[in-house]
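Excluded from the complex is one protein chain; the other protein chains are retained at their positions.
Letters A, B, C and D mark the chains in the order given here, with residues in each chain numbered from 1 onward.
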Amino acid sequence: MTTAPVRPNPLKTRPVGGDRTWLLLAYTAISGLLLVFMRDLVADGPMKMLQPVLFGGFLLSLLFAYQWKAAPWAKMLVFAAAIVFVLPFMGRSNTSYFDLMIQMMIFSALALGLNIVVGLAGLLDLGYIAFFAVGAYLWGIFGSPQFAEVTGNPAFAGGINPAYFWLFIPLAVAAAAGVGVLIGLPVLKLKGDYLAIVTLGLGEVIRIFANNLSVTNGPQGIDAIESAPVPWLNSLAHTLGFAEDQYRLFFLYILVLGVIAVTIVVNQRLDRSKIGRAWIAIREDEVAAQAMGVPLLKTKLLAFATGASFAGAMGVIFAAKQAFIDPKSFDYFQSIGVMSMVILGGMGNIPGVILGAIVVTMLNLMVLPTLSEVLQSSFPNINQNLDPSKYQRLIFGLVLVFMMLYRPEGLLPSERRKHEMHSDDEHPAVDSITTENLNHGGELGGHLRDGSGVETLSPGLATRSDNERTGSEK
Amino acid sequence: ATVVKIATISPLSGSNSNLGLQIKNGAQLAVNEMKAEFAKAGMTLSLVAYDDQADPATGTAAARRAGADKAVLGVVGTLNSGVVIPASAAMAPSHLTFVSPANTNEKVTDRGLKNMNRICARDDAQGPAGADFVMDNLKAKKVYVLNDKTPYGQGLAEQAEKQMKEKGASIVQSEGVAAEERDFTAIITKIQALKPEAIYFGGLYGQVGPFAKQLRDKGINTPIIGGDGFDSDDLTKLAGSGANNIYFTTVAPPVDAVPAAKNAAAAFQKTFGSEIQGFGVMGYDSAKVLLQGILNAYKLNKNKVPTRTQVETAVRSGTFKNLTTGEVKFDKNGDRMTAKMYVIAVKDGNRSTAGTVNVIRK
Amino acid sequence: MLELRDIHTYYGQIHALKGLSMNVNQGEIVALIGGNGAGKTTTLRTISGMMKPKQGSVSYLGQNVSGVPSHTIMGRGMSHVPEGRRIFPQLTVRENLEVGAYTVSNKKTVEERIQEGFALFPRLKERETQLGGTMSGGEQQMLAIARALMVAPKLLLLDEPSMGLSPLFVEAIFDIIERLNKERGTTILLVEQNASMALGIAQRAYVLQTGEIKLSGQAADIAADETVRKAYLGDE
Amino acid sequence: MSILDVQGLTKSFGGLTAVNDVTFQVPERGIISVIGPNGAGKTTFFNLITGIYTPNKGTIQLAGKSLVGLRPDQVVDAGISRTFQNIRLFPSMTAEENIMLGRGVRLKSGYWDAILRSGKFRHDEAEALDTARLMLDFVGLGKWRNELSTNLPYGDQRKLEIARALATTPKLILLDEPAAGMNPRETEDLKALIRAIRDELGVTVVLIEHDMRLVMTLSENITVLNYGSKLAEGLPHEVRNNPEVMEAYLGRGAAAGEHGKEARL
Partner (left out) sequence: MDLQTIGTILLQVAVGGLSLGVLYAIIALGYTMVYGVLQLINFAHSEVFIAGGIVGYFVFEALKDASLNGYLKLIVACLAAMLVSGGLNVLIERLAYRPLRGAQRLVPLITAIGVSLVLQDSLRFLVGVRGLFDLSVNLPKGFTNSITTFLGVNISLLNLQVKDIILIGVAGLMMLGLNLLVNHTRLGRAMRAVAHDRQTSGLMGINSDSIISLTFLIGGALGGLGGVMFAMKYQALNAYSGTIPGMKAFTAAVLGGIGNIPGAMLGGLVLGWVETFLGVVSLFQGIPGLHWLGAIKAEYKDLGAFLALILILFFKPAGLLGKATTEKV
């Protein structure tokens, strides 16, 4: 009994096309060189719009490396070149790229965490950002002058010894997981959108507390948050020609990479295990799952806590990166944002989710701002009501809508989910018959199956006011 | 010619965008005005406007983007103290100078950053000034204090409350209401029961307007006092029939009080198709301070385009004139040494100056 | 009355019906039999517009209805008892019947037909206000049939109506089918696993195998066919 | 010696008593059928045993251990597994995964094992896969291994459900109308499969069926429910000839032997 478990095939991603090793290398090289050498040429004027194009174009090589059929060494080479050379180089020459890349990775990790909850276990959590807040405030309070305020001990004017940063990552993981369990215990028996709205509410509760309590310094937020002291890395950064104010970002870049790697491994390993199967099972049919021996509450709690713990760890890193946190960074729109990354990218699929995070973050922090800067400088004296910068969110909204209409299954869907989608483009039957509506009587009726045990919550327009469950007596 | 830019960072979208646009357009006006002078010195001047969405994280990212653009020599901004605190800290190592038109929280300058300056009054000047007005002019002894749970509103209300307490007023209640809230049923019920003689509200006109209206609708005519957050023409429009018995402190002079402001107002109206308001005036002045600072640094740098560090020093050490709000000179922390603060009264929908206070920092 | 010509229907990549042609004449009972996955259900779905054939045509009452949405077709006197019953779980028994009569605008007629349904299946009357979803499997099957009868259909498509019914009721159902046909002249297309009984009441039959018609003819002849007996009737 | 012992089981919904004071015993390694008219309470009876409903009254014991109050997943753990009247497979899982999921309840490795890929985990996973293949072959679905369960033909889905239930190594398996939607030919295969479950795997079988040919030839003992109460119990021929059962359930046709499979009892 030593046969290694083989992954059943519908979950494998199929590489696209024939062997494209050289194409991949060529693409990477060209886009990388373009990015590095054109960056000063496109620094100004309308040409600025090329910045996101070049950067995005280069990032695409990572996607191609993942998707195309190519020699493994070439793929590794592309990843290594990007992560070790090109990206840090860009960061060095332009701090805002550094900031952007780290933010992308933080969101990727958040999206991966939420992916476990929503993508794998099917629990709609609209308050996910609360766990991020737990991590951020945990370190924020201890690792900043706020600690002196809280303890009333001026010895802590700069917070506790920043070396404790390392301790606070696992602490935040534990704390977020703990909060996840605490919140999960009472609410995880709720179904579908009831869960969504309660988690949304809980997210808001945590934010409101942060805004009103004095440990969190209320709306003023906490500033001067420390990061871990890593002198050797700093001197490495120095040798590599990074500016002093980039040292922290350099360190965090490496740290976040590490955390993402761990996140991916955990995500993948759980997905491909008894627990992962149980998550899919409860997502598809709670009653059957339970009747096959899956303990519902425990399994859901595991998903909730695991997802939360990633957010907790990332919170610590976010606090260290921003050096300032306040309740605004944790409002419900942030939860929605992470949710849109997961869905846009492709629920349940790790590369898809990361892609979603990168696309949305890049759109928000690079493409749209650049666009409005270009427009602003082209029309400096425009009527106040027509100001171009105001279309940022509008465009973001349009992008969301069109991306979903164009690829409802996400940019890189998981094979499993793709199947569930059953978009049936070729011949849209009157109402395309999906697995769900075949077995459960419609996507909507399928909602019925959200019931655990046997309780279901009246999904559709609720029926009668009086309780008429059974007929006349016999 | 070398390209030289200044940036504005302010909320251009979202519900604070009205004020953010004022700052941006005020600065744009100053840039338009001084373009020629820069051109003479061989510099092509332009403005880049960044949107911070009133969000600290977005604002910091915007500051980093500005920082990455080597042609940007300084920033006018932001609107919200919560944004400027982390953004200026992030830019401190690269010496990117901020001249703030609107950030009143003490922490903004109390951190002692070299690159952070402001031309507006601090909360601990505004708050006490408002408090003094409540007690000395309105002769109120029972005061209800409300804030909008933003860094600005809360900080300001705290300062005012502190001063009033010191002067022996009784604070019947001090509490908060979310900045987005527009329904004041509960608060008004409370005010009816507590019967204060004055209401101090640390918040913005967008919220105060409806509050005043709802309050007056219930027949309560208690005076409402606040800070520069009230400074918008829209306050009276939003309050409608309730625009009565409202007072606020601000550094921005009433447009008709200063001749310089009148010209700016006319130009603003012509260029952007809407009226200039307090924050537009402040944005205009901040940009002028920054631009004059750059020119000073230019001269010191032997008529070459100055470095950011040089601009930083020049702004901190210079004396700036020809502004709508009077002369600007910064102290060691970047606070304005002397400023005139106005107390504006709103009566029957009309604004008038109810008094002035001279703020002097040592 | 109903004619299918060279129908090809797909589920995504799966080619479920491969050039199927058949017809049902006014006043007939036609049985459609075949093993699991032969495509019987798909055929009915294609007829009633739940699925759109990729190729071929369905004509009903002389009109081409392929690709016409089911709600339009159903408005023209067709009725379909779907596989798996598809009761509206959150509607009461009576409401299920009322929804079945959606296209009937006369309130009195609706009430009459409900009473007829109750007469056919007294259990439904007993459970008039019970939620459809909590009925037992067989009870739901009764409800599904009664619901389909609410429009007094000209053409009735039945997908395994006897599934899950007790022997007593299986007989009753077949009885009802015969009577509908005889007394009201309802044309019936019947899909059944219980092939011998289906062939017992049908005039004609088609045998379907992997999406194609393998055999067709008079029901009695089909019932007598050696291979059919072996494959579908369970004779050794 | 009876493996399952049910005493006085009662369940009502509002005013309706769906299962009324039913006493029921299943001998170890038996094949027992539960029949009865539609709405007699058969499925509800299964739901009570498997913990989906909690009984109003009565006791349920599996090999001496009480099951009342246990959650469904705990009942599976205790050794009772089931299939559903309306098939409930996990549509986006392959046939193999469906079974591996069922096996989960017998696997010892936990959360950390999965993350760390410990030896225990790898052993478990291999074991689950072996079980899945074994079970697929056992029910004759080997070729569908990597097919998504929803793509299987209906009859095969029923068999897959059985395989999934068997993967939990139950002492007792409950089958709710396993032959529904199968033609007589396929029903024959099913009969052989059910026998094999008992003979080769040693699992006790209780089934609900309306297909009398299957019931009469397969079961060793039959319990008849009517309006929630036990109407009759006994050997197939006893039940078949019970006039009350004929009246309530089988109908005259069955006795008269006219047509259809029910006719050929």
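Please note the rule applied: a contact is a pair of C-beta atoms (placed from the backbone, for glycine too) under 8 Å apart; a residue touches a chain by one contact, two chains touch by 3 or more.
This one's a predicted model, so the numbers in the text were calculated from it and none came from an experiment.
Considering the intact complex, the chain excluded from display touches A, B, C, D.
Checked against the hidden chain, the listed residues A:Leu23, A:Ala148, A:Leu257 or A:Val399 yield one contact partner: A:Val399. Touching the chain that is not shown, out of A:Ala176, A:Ala196 or A:Ala237: A:Ala196 (per the contact rule at the top). Remark: the residues of chain B touching the chain excluded from display are 13-15, 17-18, 21, 146, 149, 173, 175-178, 180-183, 185-190, 192-194, 209-210, 213-214, 217-219, 234, 237-238, 240-241.
Although one chain is hidden here, its contacts on chain C can still be listed: residues 48-50, 69-72, 74-75, 79-80, 82, 86, 88-91, 95, 98-100, 102-103, 131, 133-136, 147, 151. Touching the omitted chain from chain D are residues 13, 43, 47, 52, 84-86, 88.
Everything below uses one rule, namely that only the chains that are shown with their structure count from here on.
Set side by side, C-D and A-D show the greater C-beta contact count at A-D. Inter-chain centre distance (chain B to chain D, centres taken as mean C-alpha positions): 75 Å.
Centre-to-centre separation of chain C and chain D, using mean CA positions: 29 Å. Averaged Cα coordinates give chain A a centre that lies 43 Å from the centre of chain D.
Within chain D, residues 13 each touch two or more of the remaining chains. Contact residues of chain C toward chain D in the complex are 14, 33, 35-37, 84, 123, 134-139, 141-142, 160, 163-172, 174, 193-197, 200, 230-234.
Across the complex, chain A is touched by residues 13-16, 47, 50, 52-53, 71-74, 76-77, 81-82, 84, 87-94, 96-97, 100-102, 104-105, 107, 109, 111, 114-115, 117, 121-130, 145-146, 148, 150, 164-165, 168, 227 of chain D. On the side of chain A, the complex with chain D involves touching residues 1-6, 8-10, 265-266, 269-270, 273-278, 280-281, 284-285, 287-296, 302, 416-417, 419-420, 435-436, 438-439, 453-454, 469-474.
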